[in-house]
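Let me begin by handing over the structure; questions about it come next.
One protein chain is absent from this view; the other protein chains keep their places.
Now for chain A:
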Amino acid sequence: MFWLFFNHEQVRTMSRVKRRTTHPPYWHVLKNNQRQDEKISSDNLRFVREVIQDKYKNKSPIKGSDLDIEKKEWDPKTKRSGVIARNIGVQHMWEKDGKKVVCTVLHVLDNHVIRYVPPEEYAKSIIGAKVFRNRKPLGCLVVGAEAANPDRFTRQYCSLFSEVGLLPKKRLARFIVTPNAVLPPCTPLTAGHFVIGQAVDVYGKTIDYGFQGVVKRWGFKGGPASHGATKFHRRGGTIGTGRDKARVWPGQKMPGHMGSERRFCRGLKIVRINMKYNVIYVKGTVPGPTNSIVQIFDTLLPRRKFTEAPPHPTYFPPEDGTLPQEDIWDSSLHVFGSPSISV
């Protein structure tokens, strides 16, 4: 009677969902330039570079007092923007009682807000309609990171950024925000957007393991290594009962492509922020290999949300010219320059 209790329905629906593609969605604009390298003389190349520099000259940094949209107050239901970062590795740190802690180092790239899509408009788009089917719609902030040479992108892709006067970015991301956390285009987002001790959710694409067998992919035990086992060491074994249904159930665990899926790591605590290099140290590990891009935003977990106002809508350097503290540590961590711990 075991088969009565096994929830086949849920497995069947999820097995029909396509988990990964190698191409972007059809509504995306063609991004990378397909043409071959033209043979340009060095003088012309220099001229092209000068034109690009003139076109995208550095704008003066946006100050908090210059915000076009009226600064609205923070309340516990506000959703702030997130940030695009690169996972640059793992570093070991120690707490004040000597316990070792594995921290992931996330380098916040040069993020700039590209545009804001108001709630009514976003609810009409394909993704927005799905997300806000049964609830009140929220706005969407498009953020870009990692500026690159416009030569490598198509004109349509560059036009997404030229409206705001920014160099085209290699990565784009959308963050759902409440209307009171809206940022004007060209606003830079830095590591100061976050607060020490806060919990964040990190979304990334997991390590791509390729086509993997059933032992690695699903944790099957395989077969005996010896005792006469003929060609049965890492195979799956039986895939059905034979009696009821007389076929293989959809969702049967088999070898296949493993990894390269979007996953969230929820509630990771920020233990250290380096304002000079725009680097965040987060306690725990993050989905994806080293040097992969991740998105960081304030946590959804209800018990770890903010109780006091964070830098809202984002962090702006102080207007009187004072530099912020370069390296901020959480109170539980042992700072490396301080004396050794004596228990």
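The rule is short, and it goes like this: contacts are C-beta pairs under 8 Å (C-beta built on N, C-alpha and C of every residue); 3 or more make two chains touch, one makes a residue touch a chain; residues count from 1.
Operating definition for what follows: contacts and distances are computed from a predicted model.
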Hidden chain of the complex, named as in its UniProt record, picked from "AP-3 complex subunit beta", "Proteasome subunit alpha type", "U6 snRNA-associated Sm-like protein LSm2" or "Large ribosomal subunit protein bL19m": "Large ribosomal subunit protein bL19m"
Residue touching the undisplayed chain, where the options are A:N134, A:T322 or A:S342: A:S342
Residues from chain A at the interface with the omitted partner, ascending: 88-89, 91-94, 98, 100, 105, 107, 274, 277, 279, 289-291, 334-343
